[in-house]
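Just passing along the structure, written as structure tokens.
As you look at this complex, bear in mind that one protein chain is not there, while each of the others sits in place.
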């Protein structure tokens, strides 16, 4: 179980890092192309934009694990430990239901967009819309694995970032 | 009944879309004695063009005046109107869009998308502007970096004239012109003035390559939910809105020389001979591209409608 979780987290991290790297490459090459070679690609802007949206929704679960989804903690912290834990479990349940609903609506939205086209590349609008159900599904998986540690507020702090003292 | 009406121009009376929307509001509320409550959402408050097209289908917006690009993304045949140098003048353009051709397109669009198109008003006759040199012929376009809308048909148009096409989203356009990321762009007078594009563009060539449109659209589900009297009221009031919208935009297009030179631009006249050179360079290539995208049916119909008007 633990190994499975590690694999999923590693894959998820690789996904968002690679997406960001591709987006960065597209935009940077487009600048070089326009300034240096007087050419720019009509598709670059749209592809970069839609990939970034995928990266954003796909990274939501990782942001949760790292405690980057900020919340106002005053009330839970004030409560006696038992009630605090109960409240945090309730928050987990609320997040789970919400993202499940959004994921389901996301699938219907993909269907809705399927017969429309994007402006530049002319692919089906349903394809970029897939970012929502994919992101919600990844979030639900991450939340399922991480729920217990979320309740204990035991977040993963990455080296190099906000780790001072 | 609530009628949420979305458009994309700013909320002042000098914006054709807003003036038309206000006229529509008072007309409909008067004629239906308030049984329809019109609420206007200007300046993209409820979303951009693509989102509003989806909104008409989702039923979150009941009515909108939408420009060509987002319509073409939902209903492809509309992009036939991007074929350049097709209309000789304003009267011809209106006659074709109000006649059999426009009706057939509205009917087809309704069947395919569930969106009712009452008709179209002008988004202005598009002209090239740039900051480098006066452009009177296609050869003057050589080497200019022209901003185009982010759809491939516009890339084809500009490249067929020998310029290099740089797709830039509308919100980034004023900045891109000011900083010189691009040398030029193409738009109607209304947009050039409203978005202050003239500030950083010295030359405007009145080549009038494309008559672009704002379509008056309504969610068909909403329309069918209206009583007969309400349907009549809405239909009549759209006509009034359209007339105001057309009048304001067309007046600006007709007085392009005066308006733009007063703003400090140098207006480059394009003679009929020079315009023929533009047409010869651009029209076949763009038509070919459009046919490859949507088939020959609608381009042929448009040619036939233009021919019929000329023979009238």
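Per-chain residue numbering starts at 1, and chain names A and B are given in the order in which the chains are listed.
Here is the rule we use: contacts are C-beta pairs under 8 Å (C-beta built on N, C-alpha and C of every residue); 3 or more make two chains touch, one makes a residue touch a chain.
Operating definition for what follows: contacts and distances are computed from a predicted model.
Chemist: Using the UniProt record as the reference, specify the protein name of the hidden chain from among "ATP phosphoribosyltransferase regulatory subunit", "TRAP transporter large permease protein", "Aspartyl/glutamyl-tRNA(Asn/Gln) amidotransferase subunit C" or "Succinate--CoA ligase [ADP-forming] subunit alpha".
Modeler: "TRAP transporter large permease protein"
Chemist: For the full complex, which residue in A:20, A:123 or A:147 touches the chain that was left out?
Modeler: Looking across A:20, A:123 or A:147, the contact with the absent chain belongs to A:20.
Chemist: Among the options B:92, B:176, B:240 or B:308, which residue touches the chain absent from this view?
Modeler: B:176
Chemist: What chain A residues would touch the chain not displayed?
Modeler: Residue positions of chain A that touch the missing chain: 13, 16-17, 19-21, 23-24, 27-28, 30-31, 35, 45, 48-50, 52-53, 55-60, 62-64, 66, 68-76, 87-88, 90-91, 94-95, 98, 101-102, 105-106, 108-109, 112, 128-129, 131-132, 158-162, 164-165.
Chemist: Residues of chain B in contact with the chain that isn't shown?
Modeler: For chain B, the residues touching the absent chain are 4, 10-11, 39, 41, 43-48, 50-51, 54-55, 58-60, 168-169, 171-172, 174-176, 178-181, 195-196, 199-200.
We adopt the following convention: only the chains that are shown with their structure count from here on.
Chemist: How far is the middle of chain A from the middle of chain B, if each middle is the mean of its Cα atoms, in Å?
Modeler: Their C-alpha centroids are separated by 37 Å.
Chemist: So in the complex, which bits of chain B are touching chain A?
Modeler: Per the touch definition, chain B meets chain A at residues 50, 53-54, 57-58, 69-70, 73-74, 76, 143, 145, 149-152, 155, 164-167, 169, 181, 293.
Chemist: Going by the contact rule set out above, which residues of chain A touch chain B in the complex?
Modeler: 34, 38-40, 42, 45-46, 112-113, 116-120, 122, 125
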